[in-house]
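Only a part of the assembly is drawn; its chains keep their places, and the rest are absent.
As written, the chain order gives the labels A and B, with residue 1 at the start of each chain.
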Amino acid sequence: MIEKTVIEAENAAREADLQADYQALGARLARRSVDIEALTARAMSFGVAIPSWGTGTGGTRFARFPGEGEPRGIMDRLDDCGTIHQLTAATPRVSLHIPWDREDPSLLREKAEEVGLGFDAMNSNTFQDQPGQARSYKFGSLSHTDPETRRQAVEHNLECIEIGRAIGSRALTVWIGDGSNFPGQTSLSRQFDRYLDSMKAIYAGLPEDWRIFSEHKIYEPAFYSTVVQDWGTSLMTAQELGPQAQCLVDLGHHAPNVNIEMIVARLVRAGKLGGFHFNDSKYGDDDLDSGTIEPFRLFLVFNELVELEDRPGLDLAHMIDQSHNVTDPIESLIVSAGEIQRAFVQASLVDRAALEGLRAENDALMAAATLRAAFRTDVEPILQMARLRAGAAIDPVATFRASRYRHRVAAKRPRTRSDGGGIV
Amino acid sequence: MIEKTVIEAENAAREADLQADYQALGARLARRSVDIEALTARAMSFGVAIPSWGTGTGGTRFARFPGEGEPRGIMDRLDDCGTIHQLTAATPRVSLHIPWDREDPSLLREKAEEVGLGFDAMNSNTFQDQPGQARSYKFGSLSHTDPETRRQAVEHNLECIEIGRAIGSRALTVWIGDGSNFPGQTSLSRQFDRYLDSMKAIYAGLPEDWRIFSEHKIYEPAFYSTVVQDWGTSLMTAQELGPQAQCLVDLGHHAPNVNIEMIVARLVRAGKLGGFHFNDSKYGDDDLDSGTIEPFRLFLVFNELVELEDRPGLDLAHMIDQSHNVTDPIESLIVSAGEIQRAFVQASLVDRAALEGLRAENDALMAAATLRAAFRTDVEPILQMARLRAGAAIDPVATFRASRYRHRVAAKRPRTRSDGGGIV
C-alpha cells in the first residue's frame, strides 16, 4: 500500500485549485438549482468492485505482453486492489475468480481486512481446463452433452459458493463459453435445456441470502452460437430459476449498434437486473477501459439507473471487467473507477422534473438537450472532492506514480514471460 | 388470372426434363434413405401468406420508381395474389393491411373466393397519419404520452380485428414504429409501460380463437430507440398479455451478426413463437427477396423449425414481407415463395438421426457437414413436381411472362407517378 504522507503531499499540491474549481462549479450548479454537496455525497456513496484478475496484464489470442511487477497470486492481487481503493475510495470490494484465486478462506479474509476491502460476487470458470481435471470443457460445460461433464461443472460452481460463503460474498456470477462453432454442431434447443438443468442444480445449492447472476454474451469463445447469447435468453434463464436469479449486463457483450440502455430499462421492469460488468468497446468484447471509447453510452446507462433507482428491490452489483493490454492495470482500474463514478454523478444532475415536462410535451429537442447538458458538465471537481474528503487522492494516477508502488512491488515480483505463441 | 391452357402449354414444354431430373434425384436420395415422394408431399403441404401491399412497387425514402400495371386497390392486389398462387400453389393466403385495404368485407370474401385465396393475419397501421385522423402519430401511437392518441391507436387495432373477423382472419399482427430519435426524448421505461397498457386493451378485445402477434424491430423509423426493439422485449410483451399473444420474427429486424435461428429456438421453448415475416437483407431492414442474400441463413431458420416441429402447440404463421423496388412485384413474390419452400424442403431432408448421433459424440465437423449436405442438395425438381401436381407452373416466372398478365393488367391500371421527392 501507499504511505499516507505521499497521498497527503500530492493532495496538498492540488487542493487550492480544487477548492477554486469546486466553488466555481458549485455556483454554476446552484444557478441550475443543483446542490453540489448532495452530488458530492452521492459520489462518495458510490462503489464499484474490482475483478482480482484485472490487476494482471491481459492479452489477446495473438500475444500477451506483461508489464513489470505482475501480481503472482491472489495475495498480490489483493494488495493491488487495496492500493486502488486507497487512492480512489471508489472500489471497496473485490470479485474473486476460482480457481485462479483459490486460497485458504481465512487467509483471504485476513488479507482483505488488512487492505480495507470486502468481497463481491464469486466467479466460476468452466471455460478452461485445469490440470488434473477429469473431464474437458472443450465441447462445453454446464450444457455439455455428457452428464458427467455437466455434473463436474455444477460441482465447481457449488464449490465457488462454498468459498464465497466462507469469505462473506453474497452472489455467484455464472458466465460460460458454451456454444458452437458451426451450424449443426449442436442442437440449439437441447443445449439450452441442458444448461437450464445445470443452472437449476446450482440454484438449488444457493444460500437463501445469495443471488446468482446469469451473464449473456453474443459470441466468443464460441463463434457460431452461444448458449446465453443475449439478454432475452438471460431473462428466460432467470425467470426459470426463481427470485434469487438475476441478469448481469456486460457492456461489451452485445451485437453491434444495440441500445444497451434499453436493455437496462427492460430488465429493471422485469425485476431481473442484477448488475453490471463495466468496460468499453468499439468492435467486439474489447474489454477496454470504461468510458474511453463512448463515454456518452456509459452516461446513458447510468441515466437509466438513476431514473429507475427508486424501483423497489433494485440492488445492483457493479463490477469492472476489463483487459489491460497496453497500460498499467492498476492505473487503468483507477481511471476506470473514476469514469464510472463520473457517469453516475453526471446522470445524477439531470434535471428530471424539467425532463419529464419536456417529454410530456414531446419537445424532443429540449429533452435531448437537457440530458446533454448534464453530460457536458465537467464534474471532475466533485470527484476530486469526494476523494479528498475520503482520504484518497485528488489525482490518483499522479499519486500512484509518485508513490513508486509499481517499482517497489516489481522488486518482489519476478518478471513473467510474454506468451500467446501460436494461438491464432 | 392466367388461362389454364397457358400454364399447361408451358408445363408441357418442361415436363420431360422434370421427370428425368426428378427420377435422378429420387435415386440419389434413396441412396441416403430419403423418400422423394415424402418430400414432395411436404412441399405440397407448405404455404406462405402474401402481404397484399407487396404486390405494389416499394420504395425508399429517396424515391419510388413504379412499374407498369401497379394495382390500384385491394381488388387489384387480390387479383395479383391469386395469380401468384395459381402459378406457385404455395401462397394460399393474403394478409391485409388496414387502412390500405379497407373495403366492404363481403366484397373481400367474394373476391378472395374468386381468386382462390384465404385471409391470413390482419395488419394495423399506426405508423402513418391518415387524412382526417384526429391525433397524429408523429410522436408515437400505442405508446404515445397522450392518452387520447393511445386510445385512437387501440381503437384502430380493434377495428382491424373487426374487419378480420368478418373475412375469416384469425390473427392480428401489431408492428409499431414508436420509439425515439434522441437520447432523453422519451422515458424508455414509461414508454414501454404505456405500450403494454395499450396492448392489454387490444388483447381484451381479441376473440377467443384469435392470436395477437408482437413484432420486434431494432430500428427504423425510430433511430435511437424503438419500444419493441428485440425479441426479449417482444417476449416480455407476449408473457404479460397472455396465452393468445405470441412473437413474430421478421428476418430483417435484428442487429448485425445476430444469430436468428437461436431466437427461433428460444421462442419455441418459451411457447411464444407465432410466425415469421420472410425477406432477406444485408444491411438493415432491406426487405429484399427471400433467399437472395444469405440463402443458408434461411435454411438454418427452417432447420430449427423442422427440428422442433413436433413441439406441442407450435402453429406458425408464415408470411412474406418484402419491398420490391427493382423487380416486378409479382415475379419477386413468386420467386420468394419458391425460395422459402426450398429452404423448408432442404431442412426436411436433413438426416436427423445421424445428426443427433454426431452431436452426441461432439463430432462437430461431420455434424456441420450433415447439415450442409442437405442444404447443398438441389431440390428444384421436388419443388417443380409439387407445382406440377398441384396444377401450377413448373417454371412460374417463365409462365407468368408467357401469359403477358402484366401487360394485360397494365392496360386497365393507369401508370402511377414516381415519388419520394424530398424525404431525405
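Points to keep in mind about this one:
The criterion applied here is as follows: a contact is a pair of C-beta atoms (placed from the backbone, for glycine too) under 8 Å apart; a residue touches a chain by one contact, two chains touch by 3 or more.
Worth saying up front: this structure is predicted, and the values here are computed from it rather than measured.
Every protein chain here shares one sequence; 2 sit in place, and the complete assembly counts 4 copies in total.
By definition in this document, only the chains that are shown with their structure count from here on.
In terms of their C-alpha centroids, the spacing between chain A and chain B amounts to 42 Å. Per the touch definition, chain A reaches chain B in the complex via residues 138-139, 145, 180-189, 192-193, 218-219, 224-225, 229-233, 235-236, 254-259, 261-263, 265-266, 268-270, 296, 300, 303-304, 307-308, 355-356, 359-360, 362, 364-365, 367-372.
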